[in-house]
Each structure stands twice: as structure tokens, then as C-alpha cells.
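Apart from one protein chain that is not included, each protein chain of the complex appears where it belongs.
Each chain carries a letter (A, B, C, D and E) given by its place in the written order, and its residues are counted from 1.
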Amino acid sequence: MLNKNIEVFIGCEAEYEEAGIVLYGAPYDSTTSYRPGARFGSKAMRSESFGLETYSPYQDKDLTDLKVFDSGDLELCFGDSSLALEDIERRAEAILEDGKLPVLLGGEHLVTLGAVRAVFKRHPDLHVIHFDAHADLREDYLGARLSHACVLRRCWELLGDKRIHQFGIRSGDREEFCWGERGHVDTRRFDFQGLAETIETLKGRPVYFTLDLDVLDPSVFPGTGTPEAGGVTFDQLRDAVELVCRGTKIAGCDIVELCPGYDPSGISTATACKVLREMLLALGEQRQVII
Amino acid sequence: MLNKNIEVFIGCEAEYEEAGIVLYGAPYDSTTSYRPGARFGSKAMRSESFGLETYSPYQDKDLTDLKVFDSGDLELCFGDSSLALEDIERRAEAILEDGKLPVLLGGEHLVTLGAVRAVFKRHPDLHVIHFDAHADLREDYLGARLSHACVLRRCWELLGDKRIHQFGIRSGDREEFCWGERGHVDTRRFDFQGLAETIETLKGRPVYFTLDLDVLDPSVFPGTGTPEAGGVTFDQLRDAVELVCRGTKIAGCDIVELCPGYDPSGISTATACKVLREMLLALGEQRQVII
Amino acid sequence: MLNKNIEVFIGCEAEYEEAGIVLYGAPYDSTTSYRPGARFGSKAMRSESFGLETYSPYQDKDLTDLKVFDSGDLELCFGDSSLALEDIERRAEAILEDGKLPVLLGGEHLVTLGAVRAVFKRHPDLHVIHFDAHADLREDYLGARLSHACVLRRCWELLGDKRIHQFGIRSGDREEFCWGERGHVDTRRFDFQGLAETIETLKGRPVYFTLDLDVLDPSVFPGTGTPEAGGVTFDQLRDAVELVCRGTKIAGCDIVELCPGYDPSGISTATACKVLREMLLALGEQRQVII
Amino acid sequence: MLNKNIEVFIGCEAEYEEAGIVLYGAPYDSTTSYRPGARFGSKAMRSESFGLETYSPYQDKDLTDLKVFDSGDLELCFGDSSLALEDIERRAEAILEDGKLPVLLGGEHLVTLGAVRAVFKRHPDLHVIHFDAHADLREDYLGARLSHACVLRRCWELLGDKRIHQFGIRSGDREEFCWGERGHVDTRRFDFQGLAETIETLKGRPVYFTLDLDVLDPSVFPGTGTPEAGGVTFDQLRDAVELVCRGTKIAGCDIVELCPGYDPSGISTATACKVLREMLLALGEQRQVII
Amino acid sequence: MLNKNIEVFIGCEAEYEEAGIVLYGAPYDSTTSYRPGARFGSKAMRSESFGLETYSPYQDKDLTDLKVFDSGDLELCFGDSSLALEDIERRAEAILEDGKLPVLLGGEHLVTLGAVRAVFKRHPDLHVIHFDAHADLREDYLGARLSHACVLRRCWELLGDKRIHQFGIRSGDREEFCWGERGHVDTRRFDFQGLAETIETLKGRPVYFTLDLDVLDPSVFPGTGTPEAGGVTFDQLRDAVELVCRGTKIAGCDIVELCPGYDPSGISTATACKVLREMLLALGEQRQVII
Partner (left out) sequence: MLNKNIEVFIGCEAEYEEAGIVLYGAPYDSTTSYRPGARFGSKAMRSESFGLETYSPYQDKDLTDLKVFDSGDLELCFGDSSLALEDIERRAEAILEDGKLPVLLGGEHLVTLGAVRAVFKRHPDLHVIHFDAHADLREDYLGARLSHACVLRRCWELLGDKRIHQFGIRSGDREEFCWGERGHVDTRRFDFQGLAETIETLKGRPVYFTLDLDVLDPSVFPGTGTPEAGGVTFDQLRDAVELVCRGTKIAGCDIVELCPGYDPSGISTATACKVLREMLLALGEQRQVII
């Protein structure tokens, strides 16, 4: 007897019961203001992961040693952000309830809000570590408060001051930077300077880790909605991801803003897959103690 | 002294006061369910129109003989369809108030609803002629009632039975076709058969003409969100557009669903520009009597 | 509890036991002589089928009324055609043994040979109906006898004279055409003339139907390895597919040579999906009596 | 001992002495006003011709039966049209002096002028048959008289009234059409109506045949600088090319305006190659008597 | 009353009278010898600038604080370089006459010559700082003296020895390098070493700054006619641009050789926009004293 076609991220073939980590995709990009297409990010990562090895020579570990489950993409309603965020929040909650770590694949950055809401309910002392080219701290964007450009501002409303730690930021309007500097969030410009210290101060506290892939330089990651020259290299990002995933108590995380359609060479998707592999391997180590 | 850079559709260089026809763009695509990018349609048409001549050897007329004004694109809020539709409606109303014909450049098909609302207020006896590959008659789409897939259904709620006349339809779910056949709308499948008769029956009545460019075969119009094989040829469409624009009392019209990003060859945009030129030239004839 | 991510062709969600038709993909293209990439065809059809409706306004039927099972792609060994053909043959046999109709998604045209071998074992009186731009009747190609360019010649060795009926052929070397005309195969050039008569003569006999999508004109199907101007239109193909699938006793069939990478607009994949839908709907009718 | 790498159009492998037809490429596009890139046309045709068969099932003839020599591309000076045209003229003259037929591969349409000058010197009673979407009859273009948009006007200055016969024209400014209709040239709009009659009247007279490939519909020929919807089909063009090449005394000819860079699918280049094959095969028949 | 559609580089919305800096585009590329398309550079920068913020976190300044006017693109005659250069020169003169700084957006590198001629007339003691991958010092190119490959040689004829300071050069023929080393120009290979010293020696003297974007590594700037591996990073260029624009008395400047068509990801245009923003912000500081 034949099996139905199953498509999961490479090496993520555990059964749900045994899994410590659960992938879920949020193919949403309705608020993208410049170039849409991040909706295709999670599917592309799953589909193109077969060009990747499960083994990492960086960490000397293999995805097949972990127990990761891939639940596929949510079916979200385009054009209605409230509804979409509710669906994402509900999925994250379900995963958390089963004692597993939810790893969200975007989609645009707004999807993070759904996941953070779910994690925050269980961890009111939650901190957020945020890698990104853009500050995403606007109060609203052309009238919309639920927008990718405001997502960290919405998280701040939930978490309060000094809970959000941004790295790699190199774009925003003046007001965003000024607002942040008034003590609301901790913004590091351009690169990962200060990350080790931040991690030190967060030791033992629950952390949500949101990774907007456009923190990478567009040379190695052209496939994103709003490319910003001057980003970090792949090796810098890989190091930083390992640092965060091993050094803090991750209670939820995501990878967002892969827009495969803008990169016919496929290197953006391949890079996103590799970042996800390194993230999962680094998370795998401590999975038993985190949640 | 130098002038600021002005960019208008070729041959549409009239001043507002003297113009009988006014172009306005609605770069919105947040509800697109399959492949987004129609937001770039209106801008691409304006930008690429310079590969086109102003003169039509089909109609032996020239755009420079008309008085058309190009007001550019609205700045719409992505992810909030209600807000976007209000802005479109308001712009259409302003144009109508000044006694000019509003010609809307999409954007996805949902934008039509804003324009129809404005025209309907002035013409409660309005009929809609609709060229499209898709019926767009769903009650809702994944929970959203403001969706490109429901736009003609929303128009029907406004206008009532037997006011919508569809041509070229070759895709939809079974329910859409069944609902329409219960006497709500007049749906012609696959091509323009019956168009001349329909126009005859609409003589003298105000008509809103909405043209979803995916009614064209994908061979000549690949650059659209949801290509459907088996469409009409350019010459069939050109004839039909002329028929409608000369044969009825147009009170508003639009061209939607050009998605230039999916067509690196540019033939879709070039074709859209040519259709718009033929539409404007056919409309031009009767501009003094319509509104 | 969450489910693993399942990805099937739209509307093909039956369980194996209940299914009358079974899809299986053969992502192979190692013998492609001009432009490779047909290996991505089956996956692209599955992935992009979600831009299609399950309902056909042409046949007034819906895929959800049928019971079709999608078994996904075989994992084939690139560069070893014998091995790959064995795997394909074995899969086809397994499906036939369970009393279901095997529908193969290519891949390059060579994959047809594996399926024909399996069907021929059960039906020694098998005929082949072959739609293609190319005759594929070479004795060998640069020394290789297992080549896409020779696949119908290999089928002929199995089936014998007057069993292969080709339509739409508009390319080949002189020798291929001459050889065929010596009574070995029945080749109709350029279009489907004579198809109805052929079907009449095959009434009641088992038929393998192999559809190389490059029989379509490159305008509507640019995404193929060896595009040949002067092909049939989508509507001509749709009619012909319906004719074959309703008019003969299909014992196996395939759709091959979609090469999605050469068509960034995606219209080729969308067209392939639509052809497959129409094929499945036409096959569905008689499924209970065929095998 | 090994041979240097030789690259010629498929089947055009004759030695110069024995050849009746000589191909020469003019990779020039400096005056292209909309989208440049026709400079890559001749090279692409040579390079991609290997996806084509040498045998034509339309004419039942094979390129290998002819004696065609491919002299490659001229090295032309970009940005200096006078210089480039001189080089082209000189090459055409050299070929004519050796009693062979010069077949020019463009490049933009301006290159035709160089060839027509050379042929005109030998045949003062020369007529031109011109297939194109565009009239190319402008007096000048933004001040330049040596421009693709003026090339037939420049030919007219050489040849005089009633010597130029245009077919398929569907674009131009009003003045071009008006000027032509004053008895200067014979312009047929949109298709090949009247071609057979024209050929009849030209029987026995020397003809230069210039084929701008954008006469084809952009659906099958998207790869060109200025695509114009509403063109002829490949089969219509193939018939017309055969008609001209068999029915008149060709003294020189060209194929221009393939712009491969705008068509990632490659169907434009494949179509251009097939048109050239059919042209050469039709020319081959009468090669001994023409020059 | 509605306004005509105006399209300017983001944040450059000053009125002409109040502006200190004036942008003007020269969409010319007729002498490009390898891959044309730089004609679309200035328009793409204007159009895509809306993906950029007006605020620079590098300089902590905002474009909206400056007074920059965008006069759009000149309408240049393709294929006639003399004519095109005259138009550019005339435009630069007009801007200079009004006491404003002309900032030219290419176009291929030849356009610089028009601007340098205009600036040189006012500043006979002019120096040129030149960032580029290519030396552009040829005496002629295939016979043409007005060619992108000769543009700095033509500038040298105007300015004389030791007035041109090149940085980042990593390509040229041997003769170009040798000629330069004979004391004619000051060429620094590969990077910006020596830039600070050069700026020191130019203190107080008028400088024309020409920036060929292919000085950037092709990884971050693939969209150019002749990509050369081994270039500088974005951050290196950004620093160097700031150094030049703040450290010298700029009398005119340009950004050339963006060829957006070769980069479907759009990162090249995004990077060009960001470089222009940083350049304008650095220039803005001293605008009152320069001219």
C-alpha cells in the first residue's frame, strides 16, 4: 500500500508525540508595504531543504538525532490581519500546551505577534531578542496598527519597557529610533555587538527569539521584501543564532521575511534553510529543560 | 527654471480642468489569495506606456486628440481593505463630482468595489459589464467578505439581480456558477458570445465596465496573479472593449489584475497599455454626453 | 494533535483503498539532451495546483467527486536510466495490482517506458496514443538507447507495428519520419486530425495515453525543455484529451515534459495542472469498468 | 590534432567556396529607443539552434542538403551608426561579389540599411518586402535620421516610391501612416492579406526581404524590444516566408529584432531559429538562378 | 482638484527655487559595449526609492531636512553621443547658473563627460575623483572616441595631467594602466587606499565626483553592464562617499552604470538608492559654501 505524499523540512520526520520541537508555517504577507511574497517563504524552505544536508559540520550534529515535527502551513485569510494573528496564536498555544517548542516560519514579520501573544501568556516575564535590518517600531503605518512595520511596537505594548533587545538594525524613520532610545527598547545598530552581554543578563529568563532574515546582507539574501545593503554575513548570523539558542531559555522562536520570488538563483532560500538547520541543532541541545 | 518630474500614461497630459477622463491608480493587492503583485500594475502601465504609440491604427484615432488627466496612484493602507476601499470610493466621487469619467487602474479586482460604490450613488440603475476568467461570486473567501474572489458578489448586494453581465468566465467553484444561474447574474462562459445582444439591451442605461485582464489567454498575458489557460485573444478583447465603450453609456470603468512581476518579458504590461489606449480612444468619442 | 504536512494535487485527497486513480511522480531528466529541468515537473504541478479550482466548467464536474490518490514522487537515481525505469515500472505494477489506474507525472519522456512496460505485461494487446511535438522514434541518441528521444521506438520494440498512434508531431530528423512511415507507427503531423477515427478503431482495446505537453504551442507552454513553435492551442488539447479519455479504455497514462524553471510566469505549470484536472475528470467517468 | 571551437547555425557547415548562401551577423542596437538587447540576437540564434532539427516536416527538406556558410558576427562600433552601417554594407558587398546570397542576422532593424545599400548597388530596380509590427517610416527620431524607427524611410530615399511593400504593420505614429499612404510605400495593416498578389506583381524582379520578427504576436515571440499585441501566428509567418522566398527572386534578406534577454523561456530564440531554417530551406531551392 | 502624477526620488520634494541640489537623469547607454540597459538606471532609482527610508542611521540625518529638487530624465537621442552629451552639458549649465549643485543619475559612464564639460567651464582648476572597477582610459574603443570606455581619457584631455584620481580600479587593458602611470592620472587599484590623503591635498579645490557603481562587488551590485568580481563592500563605499562629499568642495557629481534589468532581485537598485541618499546627506552639510 502506498503512502500519501508528505512534505516536511529535511530531517524533521519525527512523530508528533515524540517531538520536542514543532515547526508551523504562517504564509501571510498582506501588510507588506513594499514588495509582497513572504507568503511563499515557509513552503519554499520546506521544498528546497532537500538541497541541504542534515548534518552540520559547524556544530558536528545532525538533524536526524533530534525529534522535530513539521506541521505544515496554516491556512490564513489574506487581507484580515486580526483573523490571521488569532489563527497563529491558537496554533502556538496548542504546541505549547503539549510541552513542545513552537518554531514559526513566516511569512512577513507581523506573524511574530501571534506567536509572542501565545508565549507571553505562559511567560509574563518574557524577553524578546530581535535580529532585523528594520526597527519595526512604528506606532502605525498608513493608518494600520497591525503591520509588519509596527510589530515590535505591538510586542512592546504587551511586554513593556526594556524587554526587547534588537540587533543589526540599520533602517527606520527617525521617530522610531528616537522612541526606542527613550528607554523603551534596547536597539543595537548594524551588527551583533553587545549580544553576548545581553545574553548574559537574560540567563535563566524565558526568551522569544525572532529572526528577520533581512538582517543578512542582501548579497547573500536578496530574496526579501525590503533589502537593505550593509547587513551581516552568513557566518556572523550563524554564530549569533547559536549564541542565542544555546545561551538563553528559548520559549518560542521564528524565522521570517524570506521572499523566494525575488531571488531566481535560490540562494536566499538555501541560506534560510541552513540558518533554520543551525537554529534547530542549537535548540536541540536543551530541549528537555526549556518549557 | 526646471520642472519637477511628472510621470503620466502616454498621451494623457491634459490639465485637470479641461479633462473629460481621469485616470487614478489603486495599488492594492492585500486580499490576493494565490500570487500577489497586482499592486504594481498601475505604476507599470504608466511607466511602460512609453513603448506604445499614442495613435491607434485600429480606430484611426490618437490619444493626443483627447483630454485625459492622470492623477497617479492613491496611497493605500495594505492589509486593511475597508480603509483602502473608502479611499478609492472617495477619489471616484471627487472625479464624478467634477463631471469627469473615472478610469481606475488596479491593483487586484477588489478595488472595483470602491469605484462601483461611488458610481452607484449617482446611478442607482447601474449595470455592470464584467470581463474576467474568474466568476468572483463567492460569498466569502476563507472568512473574508472583502476579497478579490467575492468582489462581484459584493457588487450584486449593492445592485441586485440581473444587473451584472459577465463574459469570458472559465473558472470558479461549482457553487459560484450555481448561485449565478439562479437568476442573480448573467454569466457567459469562455468568450464574448452574447455581448452584442447584452449591449443592445443596455442602450441608454448607465454602465460600469470592469475589465479583469486575466480574461486574456495567459499566452499573451502571463503577468497576472492567477493565470487560466483557454482565454480570449488580444484581438477578441480589443473588439469587445470597443463594442462596450462605444455601445453603452459608460459611467465608470477599470482595468485590473496586471501583475507585472510575473512577466519578465514585459508583454503583459505592453498589452495592458494597448488595451487601455483602445479603451480611452473608444470612450473619448462620447465623453460629452455621458455624465 | 497536529498532522504532518501533506502535499497532494488539489482535490486528490482520497485514501488509497478507496481510490480508483493513483498519481505517481517520476522526477527524472538525466537523458534530456537540450535543456534539463523536467525533474521538477511533478512537484511543481502538485505545489501550484492550489491556484486551480477543483471544478471544471468545461465538463461540469469536480475533482472532489472522484477518488484520486496522490502517492508523491519516486526517489530516482539520477544518471542511471535502467535503475530509474525499473523503479517506475515497479510502482506502476503495484498500482495495477491493486486494481487502480496509474497516472504518471514526469519528468522527461523516457519515464513513459517504465509505465508502458508495466501496463504491457497486463495488456499484451496494448495500443499507445501519443501527443507530442517530437516523434521520439530514434534508434539511439549519441549512443544511448534509453533516451527521451528514443522512447517511442523502445515502446514499439515492445508492442510491434501499428500499435503507436502519434498526433501533433512537428519535429524529428528525416530518418525518424521515414522509419515511421514504413508501417511501424501511425504519425499525424501538426495537429489532432484523424484522432476521432483512430479512437473509433481502438474502441474496446486497452490504451496507454502518453501526453508530452510540448505538443502545446510554446506561447501557452513555454516551460519545456525543447519548445517547438507551431503547436496546438490549449482548447484543442483539452478537447483531444477528453476525446481520448472518454473514448478509449485507458489502462495507464502520463503527462510529461513540464520544465517549470524555464517559465518564471508560471503559466506552463498552471496549464499543466488544468490539463491534468481535465484528464482526471474525463477518466473518472469510466473508472469502474476499465481495469 | 584538435580543432578550434567552431560555432555555426545548425546545419550551416558548408565551406565558403561551395556555399550558395552566407549568413552574417550584425550585433548592433545602439539606436533602439525603448529596450535594447537586439545585439545578442544573432549569437543567440547560432547558439540555441542546436535545440532544433535540421529537417523540416513542413517542407520535407533538410538543411544538410543545402550549402550554407556562417561567417559569424561583425565586430561593430556601438554608438556610431554610420560606421556600423558601412561595415555591414562592406560585408554584404563581399558576399554578393562572390556570387552568394547574403542573409543578415540582426541586431536592431537599422542594420537592414547597410545590406539594402549593398544590394541596391547591384540591383537598382530592387523592391523591398517588409514584415514588421512597426512602420519604421519616420523622417527622424529625436533628431537621429539613422534610427531603427526610420530605417524603411531611409530605404525609400534610396529606392523611391512604390518599391516598399509592408505587411503586418500595426503600430506607428499617425504621420507615418499618412506619409506612406501618399503613394510612397504600400502598407498592409495587421496581417499578410494581399501578399500573394504583391508577389505576383514582383515576379522576376529582384527583392530584398526584411523580416522584423516582432511581426509575430508577442505570445510566441516575447523576446523583442518593442512587443506589440495583435501579431501574426507562427504558422501564418511560416507560410508567408515560404511564399516570399519561393515566389520572388531574393537578392538579399535579413531577420532582425530578436532580443533574447527579455525572454528567459527561450521560446523567442527557438522560434527565430525555426523561421530562419524555413527561410533557408525555401531559399535553397532557387539559389542557382538568383544572383 | 487633483494633481498630476509626480515621481521624484524619495525625500527630494523641494521646489526648484529653494533647492540647493538638483537631480537630473541621463538615460543613455548607446556606447555600452558589453550589456546595455544603464538607460533604465535613473528611472529605477526614482521608482524604487520608496523602499528606502529618508532617514540615515549612519549619519543621523534625514533627506527631508535638505532641499533637493528632482528634475527627472532628459529625453536623449539614442545612437548619437555628441547630441546626447550636448543636452547633458546644457542641463548641467542651467543648474550651475542658478547656483545649485547638479547631481547626475546615469545612464552609462559616458554621460559624465557632458557634466564635466559644464563644470569645467566654471572651474578650470577642476579635479575629478573617480570610483570605478574600470579605468575607462582608452584612446578609443573600436573606433569610437565617445565611448564609456574612454570617458576619463576625454576628461583628461579637458583637464590635463594629475587632475584625475581613480580608486577601486581592477580592470582595464594593459595599455590603459601603462598610460595612466606615465603621470597622466593617479590610479589606485582595488580599493580606497590613499583616499584620505588625496582628499587632504584637494582641500579647497573644486572637485567633480563621479561614482561608477560597479566599483562595488558584484555580490551586492549584480545589476550592472560589466560586473567585475573583487570589488568593495557597501560599507567601504559608504564611508568613502561620505569622506569625499564632506571633505572636498564638490562642484558636480554623478552616480552611473546601474543596469536594473540584470538584477531581478532589485538589490542593485536598492543599494544605488541608499548610496545616493548617503551622498545627498553628506553633500547637504556644506551646500551653502560650495558654488
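Note that a residue touches a chain if its C-beta (ideal position, glycine included) is under 8 Å from a C-beta of that chain, and two chains touch if they have at least 3 such contacts.
Bear in mind the structure is a predicted one, so any value in this text is a computation, not a measurement.
The shown chains contacted by the absent chain are A, C, D, E, with contact judged over the whole complex.
From the set A:Asn5, A:Thr54 or A:Thr248, the residue in touch with the chain omitted from the display is A:Thr54, counting the whole complex.
Shown as candidates are D:Ser47, D:Thr64 or D:Gln236; the residue that touches the absent chain is D:Ser47. Where chain D meets the omitted chain, the residues involved are 1-8, 16-17, 22, 24, 43, 46-47, 69-73, 94-95, 98, 264. The chain not displayed touches chain E at residues 34-35, 169-174, 177, 189-190, 217-220, 222-223, 226-230, 262-264. Taking the complete complex into account, residues 29-33, 36-37, 39, 75-81, 83, 110, 141-144, 146-147, 261 of chain C touch the chain not shown.
By our rule, only the chains that are shown with their structure count from here on.
Under the touch definition stated at the top, chain C and chain E share these contacting partners: A, B, D. To find the repeat of B-D among B-E, A-C or B-C, check which pair has over half of the same contact pairs by residue number; it is B-C. A separation of 39 Å divides the Cα centre of chain A from that of chain B. Residues of chain E in contact with two or more other chains: 264. Contacting chain pairs in the structure are A-B, A-C, A-E, B-C, B-D, B-E, C-D, D-E.
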